[in-house]
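Inspection log for the structure reproduced underneath, given as structure tokens.
For this view, one protein chain was removed and the others were kept in their places.
The block that comes next holds chain A.
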Amino acid sequence: MSRLGGSAISVRHSSGIAASAAAPAPVDQDETCPVCKTTRYFNRDMEFLINPECYHRMCKTCVERIFKDGPNQCPYAGCHKTLRLRGFKSAFFADLTVEREVDIRRRVDAVFNKVEEDFETLDSFNDYLYMVECLTDDLVNGSDESRRKAESQLLEWEAQHKAEIERNRKLARESDETRQRRVAADKDATRQRRQLERQAEADEKVNALRFREEMLDSLQNAEMGRATEAMDRIMLKKRGQQKRDTVMDATAAAAGGLSIRGLREKKTAVVDEKPYDPYGGIVVAPDRIDVAPEKLAGYTNEWVESARTKTEFRAGGYNPDEYLTRVLFEAFSGLGVFISDERVEKGVPTAAAGGGNMDLDEPF
């Protein structure tokens, strides 16, 4: 709340409507209506109302008298705002500058109702908060011009983000409800726990008393020399009781709701305008050798010729060009690769990242 208080103070030093409306309130401001000059002495339950249009204070009787028959001008000298009966309300704060600022903030908040969860990074959330605060400050303390600008900005934002605002409002309402429910449940649980504790305390007292009596009884009844045995039995019973109690406590403590809030999960922006690349962005065309079929046809030897002509090769689909390409590749592989340049960094792709990195040092 310090932020609110701080700007409220600065209001007093600024000029404009805000300042004129907030002229240091007279001590008897609660005593006399500035419009009809009725004093509290004559009207014990006099009530003051204001209109958020101009924040001029007047008594309820005046408001009804002036605005009953429809919109009218503010009775204050020099104030030409047209007010309606509907807009009047009683001020919550004695200091009307504070009242005005709170009203403005409420209005801005209703429009700029994003929460931390709507943002992916802290920076973007902070930027948003800064923007909202600047706008609010302009509305509260700014000059006429900056106020107008901020006002139009606010309206524009509202128009643009209508659906989003509505959605956030709904979410906020829901989360508010669940929170209230949780608080209520907590309170209930606390009350019950306290009651149980009280009960347990009482039980304990009764138990202790009974143990004591039992002990005395058994000691009395036990034969001579068996006293320790009887004691042991009683202590054992007591310990068992304690163990049961702790187990019960533990189960009671285990239950409890928890909700975590924070930044939204990161989602990378969708960029899908590029045409689909069937090759997935990988080029493996050799640049040192030409493997065009007509070039490969120039390479001959006995084996290749037999593979080209014999049916057993042809029918099986054997392709001598594939062989020639491989042989050419092998002949030239390694050329142009310098070990000093080669940095073997075989990253371990995580299950999530899925091996996006590839080192394709094709030695063509």
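Assume contacts are C-beta pairs under 8 Å (C-beta built on N, C-alpha and C of every residue); 3 or more make two chains touch, one makes a residue touch a chain; residues count from 1.
Heads up, the rule we're going with is that contacts and distances are computed from a predicted model.
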Checklist line | Protein that the absent chain corresponds to, by UniProt name, given "Glycylpeptide N-tetradecanoyltransferase", "Ribophorin II C-terminal domain-containing protein", "37S ribosomal protein S24, mitochondrial" or "Protein kinase domain-containing protein" | finding: "Protein kinase domain-containing protein"
Margin query: So one chain is hidden, and I want to know which residue out of A:76, A:318 or A:332 touches that hidden chain in the complete assembly.
Written below: A:318
Checklist line | Hidden partner chain, touching residue among A:275, A:298 or A:334 | finding: A:275
Next item on the list: Touching the hidden chain in the full complex, which residues of chain A are there? Just list them.
Entry: 270, 272, 275-276, 278-280, 282, 284, 303-304, 306-307, 311-320, 322-323, 325-326, 329, 346, 348-356, 358-360
